[in-house]
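In this view, the complex is presented without one of its protein chains, the others remaining in place.
Here is chain A:
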Amino acid sequence: MPRVNKGVLVECDPSIKAILLKIDQDAGHAYIIEDLDESTLVVKEQKLADLKHQLDAVLRKTSMQEREEESSGDDDGDF
(Lines give C-alpha, C1' and ligand atoms only; values in the text may rest on other atoms or scores of the structure.)
Protein backbone atom coordinates (compact mmCIF):
# COMPACT_ATOMS: atom_id res chain seq x y z
CA MET A 1 0.00 0.00 0.00
CA PRO A 2 1.25 3.50 -0.82
CA ARG A 3 1.38 6.15 1.88
CA VAL A 4 -1.38 8.79 1.92
CA ASN A 5 -0.93 12.36 3.15
CA LYS A 6 -3.76 14.83 3.53
CA GLY A 7 -2.96 18.21 2.06
CA VAL A 8 -3.80 20.94 -0.41
CA LEU A 9 -2.49 20.98 -3.96
CA VAL A 10 -1.31 24.49 -4.82
CA GLU A 11 -0.86 25.53 -8.44
CA CYS A 12 0.72 28.91 -9.11
CA ASP A 13 3.23 30.77 -11.26
CA PRO A 14 6.89 29.77 -10.79
CA SER A 15 7.57 33.28 -9.47
CA ILE A 16 4.91 32.92 -6.78
CA LYS A 17 6.22 29.45 -5.99
CA ALA A 18 9.66 30.86 -5.37
CA ILE A 19 8.19 33.23 -2.76
CA LEU A 20 6.28 30.34 -1.15
CA LEU A 21 9.48 28.28 -0.89
CA LYS A 22 11.24 31.23 0.74
CA ILE A 23 8.41 31.68 3.29
CA ASP A 24 8.50 27.96 4.04
CA GLN A 25 12.25 27.98 4.51
CA ASP A 26 12.17 31.00 6.82
CA ALA A 27 9.52 29.32 8.96
CA GLY A 28 11.54 26.12 9.32
CA HIS A 29 9.53 24.14 6.74
CA ALA A 30 6.25 24.56 8.56
CA TYR A 31 4.05 24.81 5.48
CA ILE A 32 5.07 22.60 2.60
CA ILE A 33 4.60 18.83 2.58
CA GLU A 34 6.03 18.08 -0.85
CA ASP A 35 7.52 20.13 -3.68
CA LEU A 36 6.05 18.56 -6.82
CA ASP A 37 7.25 20.51 -9.87
CA GLU A 38 8.04 24.05 -10.97
CA SER A 39 4.44 25.27 -10.51
CA THR A 40 2.89 22.80 -8.03
CA LEU A 41 3.29 22.06 -4.35
CA VAL A 42 1.40 20.23 -1.61
CA VAL A 43 0.79 22.32 1.50
CA LYS A 44 -0.52 21.44 4.97
CA GLU A 45 -4.24 22.09 5.03
CA GLN A 46 -4.43 23.89 8.37
CA LYS A 47 -1.51 26.15 7.38
CA LEU A 48 -2.94 27.24 4.03
CA ALA A 49 -4.73 30.36 5.27
CA ASP A 50 -1.62 31.43 7.12
CA LEU A 51 0.54 30.86 4.04
CA LYS A 52 -1.84 32.92 1.87
CA HIS A 53 -1.66 35.68 4.42
CA GLN A 54 2.15 35.61 4.40
CA LEU A 55 2.21 35.66 0.61
CA ASP A 56 -0.12 38.64 0.53
CA ALA A 57 2.13 40.46 2.98
CA VAL A 58 5.18 39.89 0.78
CA LEU A 59 3.35 40.91 -2.37
CA ARG A 60 1.90 43.98 -0.73
CA LYS A 61 5.36 45.11 0.25
CA THR A 62 6.63 44.78 -3.31
CA SER A 63 3.69 46.47 -5.02
CA MET A 64 2.71 48.97 -2.37
CA GLN A 65 2.73 52.00 -4.60
CA GLU A 66 0.55 50.52 -7.31
CA ARG A 67 -2.02 49.37 -4.77
CA GLU A 68 -2.22 52.72 -3.07
CA GLU A 69 -3.07 54.42 -6.32
CA GLU A 70 -5.82 51.95 -7.08
CA SER A 71 -7.42 51.96 -3.66
CA SER A 72 -7.66 55.75 -3.61
CA GLY A 73 -9.59 55.44 -6.86
CA ASP A 74 -12.02 53.03 -5.18
CA ASP A 75 -12.82 55.25 -2.28
CA ASP A 76 -14.47 58.09 -4.13
CA GLY A 77 -17.96 56.68 -3.57
CA ASP A 78 -20.08 59.78 -2.98
CA PHE A 79 -23.54 59.29 -1.57
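We adopt the following convention: a contact is a pair of C-beta atoms (placed from the backbone, for glycine too) under 8 Å apart; a residue touches a chain by one contact, two chains touch by 3 or more; residues count from 1.
Here is the rule we use: contacts and distances are computed from a predicted model.
**Q** Determine which name in "RNA polymerase II transcription factor B subunit 2", "Signal recognition particle receptor subunit beta", "S-adenosyl-L-methionine-dependent methyltransferase" or "Anaphase-promoting complex subunit 4 WD40 domain-containing protein" the UniProt entry assigns to the undisplayed chain of the complex.
**A** "RNA polymerase II transcription factor B subunit 2"
**Q** Which residue numbers on chain A touch the omitted chain?
**A** Within chain A, the residues that touch the unshown chain are 1-13, 16, 20, 33-34, 36-37, 40, 42-43, 45, 48-49, 52, 55, 59, 70-71, 74-75, 77, 79.
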